[in-house]
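Of the protein chains in this complex, all but one are displayed in their positions.
Note that the chains are named A and B in the order they appear, and that numbering of residues resets to 1 at the start of each chain.
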Amino acid sequence: MLRAAAVAALVVLAFFLPRLLGGTSVVYSTLTTIAIFAVMCYGVDVVLSYLGEVSLGHTLFWAIGGYTAANLSVKYGLNGWSTAFATIVLSIAAAAFLGAVTLRTREFVFSLVTYAAAVVAYEIAFNWEAIGGSDGIVGISALKLPFGVATYTGATQEELWPIAFALLLATLAFIERFRRSKLGTTALMVQMNPPLAASLGVDPRKVRLAVFVISAPITGLAGWLYAYQRAYVGPDMFETYFLVMMLTAVVLVGRRVLIGPLIGTAILIVQQNLLSLGGDWNKIILGSVLALVLIFWPAGLIGLFRRFVKSNA
Amino acid sequence: MSKSIKLAIALLLGLSAPAMAQDIKVGTIFPLSGGAGPDGQSVTNAVKLAIQEINDKGGLLGRKIALVSKDDESTPAVGVSRANEMIAEKVDVVIEGWNSPVTLAMQPILARAGILDITAVSKSDLILAGETNPLAIRINSSNGFDAGVIAKYVAETLKAKKVAFLTQNDVYGNGFQAAVEAEFKKLNFAGEVTTTEKFAFKDTDFRVQLTNLKTANPDAIIVTNSSNSSGLPAMVEQYRQADLKSAFVGAVGIMLPTVFKVAGVANDGIVSADIYFWDLPPFNAIPESNSFVTAFKKAYGVEPDKSAALGAAALQVWARAVEATKSLDRKTVAEAIRGKTIKGTLFGDAQFLPNGQLQPRYVVFKVVDGKTAKLEALK
Partner (left out) sequence: MNIAQQIVNGLVLGSGYACIALGWTILLGVARLVNFAHGQLYMLGAFATWYAITKLGMPYPVAILAAIVALAVLGALMQVTMMGLVMTQNLTSLMIVTLGLGYVLQGGSALIFGGNPQTLPGTLSRAKVDLGSLWFTWQDVLVLVATLVLYGAVWLFTQRTRFGSVIRAVAEDPKLAELFGINARIVYLLVFVFECSVVALGAALVAPRSPILTSMGFNEVIMTFVVVVLGGIGSIGGALVAGLGLGLFIAFFGAFVAQAYTTAAAFAVLLALLVVRPAGLAAK
């Protein structure tokens, strides 16, 4: 009871965070960006935490979200619900295909194949003029979410914040449910104790495919919202910038820590915006942090945190 | 006047005095690291110098100009962050753009925040398309105009019968090729386009394409390659190694200093065009250009190239417009530029089309000595 109240209080506080930090459009855009990128990372987090695999292909779903939102809204004037629905359908379809292809692959082969898929998708997006070509699509109009009689319009950063916040909250709730769900616990068992899972008659391949497919629309919807926030979508959605952010945010704090990717994303965005030392030094810092954290605490910073808590207990 | 009123006036003057001495802020967003880092730095240096020139003469509207320079790392997502930072720092104008996708990503953000956005180098036609930035201004030339110059040279001066294209496979390259082919039609070009070979921006090995082109043996090959630091110099060298006899006609603006520096004598005989040369007419007769060249050489040890000139011109155009309108308001300044003529820039009189595009003055040239980048202007 107390826990639920505390969580509710935190949620309310988080929602009003931009206003508490000054309410300028820059604060809103930074926090909205953090929320969107965090949701993007959660897709990769699901695959890493529950399958133990590193997907290097989630930029594919991120781009599917962005391109779907851009093309459908600019060319056909569809509203936010339709583009979001299309995003979910297309992400699931792409993930089903890619998941089936990688069904028998493990570890680095899985990673390499997902990566190859992203490269092929990038080349297609770059060369296909009809969906944007190398310069992409400009002038994506404001997000429109009709609610019966009224329409919520997300044109400014202030207006997009509640949507981003809601998407982040929904993602967190989903992952929390997933953790306790049959699929989630089964996936963990397959990862941790394959013989036990086999003896219980679990088909690991079905589990793999299901988890992979579920992870895709999460990143896809993040890409969907990003298109409206940035009003511009292009093949840059496939860039290593996003891939590295996904990987870093997910491993920095640790696996199966619910708010881990969120904290990781926030740290990265804050460093890039407020503590930037120039492109070259930023690379050195990011690379060092990534390497050092994983070398000393392979389980992520949460390992350090837990050790600290234990030693003080 | 009563004592209290005098006191009130004195207080008011005292309060407003610091506000008047506050600097005007000019923001620049260019790649300062990564593959395009040296280019972006050169453009930023040029803006810095142009600001210095104005500050030395007393500043703008009686205030000094301060430069806020940021690195977009050639990545649209980073550019967006930098644009947001510029908004937070309340700059009065942003001069940006080396890579088109970065410009396209930043435009809506700056426009929404009401900050004037001047694109210095990025070439995409979408930049002036209007939807995301109704008050766009661009200094570098567009593919449409560029194509006219090259098509005219190939059709009328070279009188080529067989023409081939060696085109960078993206909107920029394909767009330029399409524009040249359209110009050929307009000029009732007697020759024909026999071959098109394409490559990716990041490619550095062109044997396969050059082999095909050698077999086709056209009179001229129109080359569009904007990778001035690696791909294009490699292409020039391989072109000579493959012993192609066809005339190498480069798209407008691709022959930047790094191409000469790296490929050296392999550049001899290349024909191309550009919109600024510090040492060729009509630019070497413009006093603002000459003074800028002298100052640039003194500060940075080399003469300014076209890219640097674009950065400086962006600043000068904006500053003159601000002076003329006595305003820093985005709409006021933009409307004093778009469709108007700004005098006293290093381009001479800068004439702008209503859509914000600066009208270029082309010089077609032939490379006489690639090692020293000695050029000969062609009529």
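In this text, a contact is a pair of C-beta atoms (placed from the backbone, for glycine too) under 8 Å apart; a residue touches a chain by one contact, two chains touch by 3 or more.
On a predicted model such as this, the values are computed, not experimentally measured, just so you know.
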item: Touch criterion as defined above, residue of B:Asp205, B:Asp329 or B:Asp349 at the omitted chain; value: B:Asp205
item: Touching residue (missing chain; options A:Val26, A:Leu168, A:Leu247 or A:Leu301); value: A:Leu247
item: Absent-chain contact - pick from B:Leu128, B:Val193, B:Ala242 or B:Leu280; value: B:Ala242
item: Selected from B:Thr194, B:Ser230, B:Asn290 or B:Thr332 as touching the chain missing from the view; value: B:Ser230
item: Where the missing chain touches chain B, by residue; value: 33-35, 37-38, 41, 169, 197-200, 202, 204-205, 207-209, 211-212, 214-215, 229-231, 233-234, 237, 241-243, 258, 261-262
item: Residues belonging to chain A that touch the chain removed from view; value: 48, 52-54, 101, 104-105, 107-109, 111-113, 115-117, 119-120, 123-124, 127, 240, 244, 247-248, 251, 279-284, 286-292, 294-295, 298
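Keep in mind that, in the parts below, only the chains that are shown with their structure count from here on.
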item: Chain A and chain B: spacing of chain centres that average the CA atoms, whole Å; value: 37
item: Residues on chain A engaged by chain B in the complex (per definition of touch); value: 24-26, 29-30, 33, 126-127, 133-136, 138-139, 156, 230-232, 234-236, 239, 241-242, 269, 272-273, 276, 278-280
item: Chain A-touching residues of chain B, taken from the complex the two chains share; value: 31-34, 37, 71, 73, 75-78, 80-81, 84-85, 87-88, 100-101, 104-105, 107-109, 112-113, 124, 126, 129, 131-132, 169-172
